[in-house]
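This report concerns only the one structure given below.
Of the protein chains in this complex, one is absent; all others appear in place.
Right after this comes chain A.
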Amino acid sequence: MAASVTGLLKPWTPRVLLVRWSRYNPYYLEPEPRKEVYHIPETELTPEQKEERELKSVRPIKAATNSVTSSVFNDPVLSKFVNMMMKDGDKIIAKGIITQTLENMKRKQVEKYHKAPEGKKAEIECNPYTIFHHALENCKPVIGLASIQKGGKFYQVPIPLTDNRRRFLAMKWMITECRDNKHRRTLMYEKLSQELLAAFSKEGNVVKRKHELHKMAESNRAYAHYRWW
């Protein structure tokens, strides 16, 4: 849809310039924050990359958001998680909780690593980023349920989920679980690190919730043909 519209649009800049809004004229292109793309010398570019560069020199580009950095440590999944954890726009606190969580997980794993005998050392995963990604993978549901109305009644119908939806559900479950089911005195990062480590080894409440969803979908298999898309 955007492709046909862009053909008609001219390079018009409004009198009041949109800076850092999320709604842009589709004519605007996405910014490229990664440094290595700009270090490729002229000779090694493929024809598509050359075309892209020429396009970028004529078209306006959207302003980059604050959360996007050219640093090598930038992680889009982690940024998404931070945004979901954020309350009232307070990203500093959310980012602080996540960094404390990563540090806590790393400390626990490194301590276990140093105390383990030589044979077991290779099995212990110390990188908090891989633990986070694997835990999130283990929490993602494969199939979801939708409420579809047929003949006056609503049925829970199993439907396939897109990748974004799966990722969103996994993160949402993780965050709600850590907010609700914790003791009054435990801090958020402590509970989050426990849950992530449990999800990494496929235990814990979040993977249990995922399995329950799968069971519900399996039990409602009969209604699968109610889905028309």
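Everything that follows uses one rule, which is that a residue touches a chain if its C-beta (ideal position, glycine included) is under 8 Å from a C-beta of that chain, and two chains touch if they have at least 3 such contacts; residues count from 1.
We take it that contacts and distances are computed from a predicted model.
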> One chain of this complex is not shown here; going by its UniProt record, which of these names is it: "Acyl-CoA thioesterase 16", "Small ribosomal subunit protein mS29", "CCT-beta" or "GUF1 homolog, GTPase"?
Replying inline: "Small ribosomal subunit protein mS29"
> Which residue, A:Lys62, A:Lys91, A:Lys106 or A:Lys191, contacts the hidden chain when the whole complex is considered?
Replying inline: A:Lys106
>> Touching the hidden chain in the complete assembly: which of A:Cys126, A:Ala198 or A:Met216 does that?
In response: A:Cys126
> In the whole complex, what residues of chain A lie against the chain that is missing from view?
Replying inline: 71-73, 99-100, 102-103, 106-107, 110-111, 113-115, 126-129
